[in-house]
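Note that one protein chain of the assembly has been removed; the remaining protein chains are unaltered in position.
Order as written gives the chain letters A and B; numbering starts at 1 within each chain.
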Amino acid sequence: MRSFLLNLLLFIVFVVITYFIGILMVGDILMRRTNANIMYEPESGFNAIRFSEANEIEELDVLFIGSSHSYRSFDPRILNQYKLRTFNLGTSSQTHVQTNYILNEYLNELNPKLIVYEVYPNTFMSDGVESTLNLLSSHDMDFSLAKMSIATGDLTVYNSFINIISYKITGRKVKENYPTEEKYINGGYVETVGITNFSKVKDKYWKPRQEQLNAFEENLELIKARNIPYILVEAPYTYNYLNRDEIDKYLNDKGEFYNYNKLIKLDENIYFKDYHHLNHAGAAILTTTIAPVLVKKMTQTNY
Amino acid sequence: MFLMFLSLIAIGIFLLADGNSDSYYTNFTSSKQSSLILGTSKAAQGLQPAVINGVLNRSDVNNFAFTVAHSPYGPVYLKAIKKKIDTNTKDGIFIVTVDPYSVSGRHKDANDVGLFRENDKFLATVSSVTSNPNFEYLYQEYSYPYIYILTKKCDYIDDDFLHPDGWNEVNISMKQKDFEVRNKSKIKSYKKLLKVYKFSDKRYEYFEKTISFLKDYGDVYIVRLPVSTPFLEMENSVYKEFDNKITSTSSKFNVPYLDMTKDDKEYEYTDGNHLYKTSGVEVSTLIAKWIFNHKNFK
C-alpha cells in the first residue's frame, strides 16, 4: 500500500509537471486551431485597452460597471456634451462576482461621484466562467484574480490560467485581434457600426444563482460604504423574461432602477447589433435618454 | 460694492445655466453647426438628433428649431441660421420641417415683414447664437426668475430638458386623462388661431431662401411632421394648396420632400400636435432612414 501511495503521489507530480509543459508547448496552438478547453485571447471588449486607460484617469464623474451591455450602450462622447466625465468598466459577460473584483480594484482609485450599475438579468444566472476568462485575458494577474479563477471550478479557466502563467514566464504578448466592425472609444465605450442580421431568441425565465445575488448585494454594500450614489440600469434587448415582475421587484428593492426596455422602444431591425446588444445608433439614443438622469443625480449629489 | 457683489452672484448663477434652465438657452450656447434640424416646436420636441446621428453614423446633426412664435420662416430665422452655420461645411444635412403655420402670419397683412411677430423675440434681439455662456440671452430673454436656474436643477427632467444636441425633451404625464385635458385645450387655442392665421407669400419666399442658402453647405430635406387628425384638418384649412406648393418647391430646388402626415401609423402626441418622445424616436428613425436611402441611392 505504501508503495502504491508513494507511486501515486509521484505520478500525480509527474502528470502536473507534464501538463504544465504540455500547455507551455502547445497551449497556444491548441487554443487557436482547435476547440480545446483553453482560451487566452481578448475576443471582444477591448479590456486590455480599457484597463490601461482606467489607470490613467484622474477625475471622474460617472463610473459604469456591468457586462458588455454597459460598454456597448453608453457613449462617453455624448455624455461629455452634458459635461459629464464618464468611464466604462464593463467587461464581457461581467457577472457580479467579477464586478466585485473590479470594484475592489478600481473604486478607490477612480473615486467616481456616481455609479451606473448595469444589471442585465442574465448575469445573475451565469456561472461567471466566460467573464473570468475575459478578465484573465486582459488584466494583470494578481492574487484576487487567481483566487476568483480557482473558485470557478472550471477546467477551461484552469487551463487558461496555466497558459497565462506561461505567457508571463516567457514574456510573450497576447495577440490582439479585434473585430473590424468594432472600435474602442476613449472612456471605455465600444462602438459597433452597422446592423447585424440576427435570429430572435425565445423569452427566458429568470432564475438567479444564489452566489450571484450574494455578490450583487455585496457590491451594493461596497458602494454604499463609500457613500457613492448609484443607479441600477437595464439596457434594452430584444426578448423578455417570463417572470419580469420578479426581476423588477428585486431590483427596485435594491436601488433606483431604470429599465430601458420599458422606458424606450427601439426598433430591433435598426438599433441592435445582435439580439441583446445595442449598436452605435441604439447606444446614441440610450445615452441621450440617460444623460439627463445622470446630470440630475450628479446635481443632487453636489447639493 | 453691493452692486458688484450682486453682479458676481448673477454671473455665478448665469454660469450654472444649462439645458434645464429653459427650453432654448443651450441652443444659444452651442457652437457653430454643420447639420441642422429647422422648424418650430413640433421639430424641436419631435426630432431627436441622437437618433438621426445614430442611423446615419454621424455626430453633427443639431436641432435648431424653436417655436412657431420664434422660428417661423422669415428674415429673423434665416439670419439666426446664417449665424449658427459653420461656413466651412460641405456635406451637411439640413432637415427643414415645414407646416402651414411656419409659412403663415397672423396679421392682416401677412406679408408685411415689419409686422412679423418674431421681430422682437430672442432670435432677433440676441446677437449671438454661439456664445457660451450667453449672458446676452440670459440678461435680455430669460423669462423666468433667475433663481429658477438653480431650483430647476433639482427637478431636472421632471418637465422638459433641452439636450446639448438641441432636442427639447418633454416629460409629461401621458395618462389618457391628462392627455385629453391638454388635447382639448390645445384644440381650443388653435381654433382661435385659425381665425387669424393666413398663408404668407413673404414667409414662403424666406422658406425658399433658407433652402437655397443651406444647399451651399450640403443636402436639404424637406419634411412635414405628422400630427393627429384634428390638428391635420386645422393645418390644412390654413392653406389648402400647401402640399402642392411644397411639392413644387421640392422640384424647383431638387430637394426631397417627405410628407409624414400621410403615414398610416398612429403616433403618440403630448397634446395632439407635438410628438411624444417615444414616437419621436420612431419618426426620427424614419426620417434618418429616408435620408440614408436618398444619400446612398440618389
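Rule of thumb we're sticking to: contacts are C-beta pairs under 8 Å (C-beta built on N, C-alpha and C of every residue); 3 or more make two chains touch, one makes a residue touch a chain.
Criterion: contacts and distances are computed from a predicted model.
*Asks:* Looking only at the UniProt record of the hidden chain, which name from "Phosphoribosylformylglycinamidine synthase subunit PurS", "MBOAT family protein", "Cytochrome (Ubi)quinol oxidase subunit III" or "Nickel import system permease protein NikB" is the right one?
*Replies:* Not shown, but named in UniProt as "MBOAT family protein".
*Asks:* Taking the complete complex into account, which shown chains does the hidden chain touch?
*Replies:* A
*Asks:* In the full complex, which of A:30, A:125, A:165 or A:263 touches the chain missing from this view?
*Replies:* The one listed residue touching the chain not shown is A:30.
*Asks:* Which listed residue, A:28, A:61, A:154 or A:234, touches the chain dropped from view?
*Replies:* That would be A:154, which touches the missing chain.
*Asks:* Under the stated touch rule, tell me which residues of chain A contact the chain that is not displayed.
*Replies:* Considering the whole complex, chain A reaches the absent chain at 1, 3-4, 7-8, 11, 14-15, 18-19, 22, 30, 33-38, 153-156, 159.
Assume only the chains that are shown with their structure count from here on.
*Asks:* Using the touch rule from the top, collect the residues of chain A that touch chain B in their complex.
*Replies:* Of all residues in chain A, those touching chain B are 77-78, 81-83, 193, 264-267, 270-271, 279-285, 287-288, 291-293, 295-296, 299-300, 303.
*Asks:* Within the complex, which stretch of chain B touches chain A?
*Replies:* Listed in rising order, the residues of chain B that touch chain A are 18-20, 48, 50-51, 53-55, 57, 59, 153-154, 156-157, 161, 163-165, 167, 169, 278, 281-282, 285, 289.
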